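Note that this complex is displayed minus one protein chain, with the remaining chains in position.
Presenting chain A:
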Amino acid sequence: MGMGAEIRKKLAKRAAQEIKQGMLVNLGIGIPSLVPDFLPKNFPVMFHAENGIIGMGPSPESGKEDGNLCNAGGHPVTLQTGGSYCDSATAFGIIRSERIDLTILGALQVSGNGDLANWIVPGKRIPGMGGAMDLAAKAKKVIVVMNHFDKSGASKLVKACTLPLTAPNCVHMIITELGVFTVTFEGLVLTDLFETYTFDDVVAKTDTEVKRANHIRIIKER
């Protein structure tokens, strides 16, 4: 999405802090796939993949790839100790029955009340929803990691999504290169700022109302 590697890592690192011990976590493609790099070694978490992996491990070293062991994006992965394989119906049954503790996804737009649009640009790109609707609607916690602005420079945080929704009122947290937002009944609340930005910057650059948390944490670049 035209975002530098350092910024992508910064967002992934912040998202990783939301992963707690024992969680079952589903990661989307793009920045979310970088999140495991920022977890402590041997952190007890299981990664779920829609194509039937519970306990997905990192990419294998070059030359050890297995064409029959890939993530939902089609890239070779490994199985962590304690992991298992299942069919697609079970993989999605796990999602629908609300056993995914956390999903971290990309987005095209998110509204102040947590509506998510991340699967279609009408008239431009119609990839299909894949598993996005299932995940957005049924994961216990949905975190969006995305660029704050679209290609035209417009805020992707909006009052109301203009793109078709993946699921309404499903997003709990949004992490952009400016800061971290929590979705509350009163709208977006800014909880973290990446250093160099101010609360006023964020308000000016965001197309929906943003409230200030009682305490705003400043995230240093290093």
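Assume a contact is a pair of C-beta atoms (placed from the backbone, for glycine too) under 8 Å apart; a residue touches a chain by one contact, two chains touch by 3 or more; residues count from 1.
Keep in mind that, in the parts below, contacts and distances are computed from a predicted model.
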item: "MarR family transcriptional regulator", "Acetate CoA/acetoacetate CoA-transferase alpha subunit", "Potassium-transporting ATPase potassium-binding subunit" or "Branched-chain amino acid ABC transporter permease" - which is the UniProt name of the missing chain; value: "Acetate CoA/acetoacetate CoA-transferase alpha subunit"
item: Per the touch definition above, residue among A:Asp66, A:Glu195 or A:Glu209 touching the missing chain; value: A:Asp66
item: Absent-chain contact - pick from A:Gly30, A:Gly57, A:Pro76 or A:Gly106; value: A:Pro76
item: Footprint left on chain A by the chain that the document does not show; value: 49-53, 65-76, 79, 85-89, 91-93, 95-96, 125-131, 133-134, 137-138, 164-165, 167-168
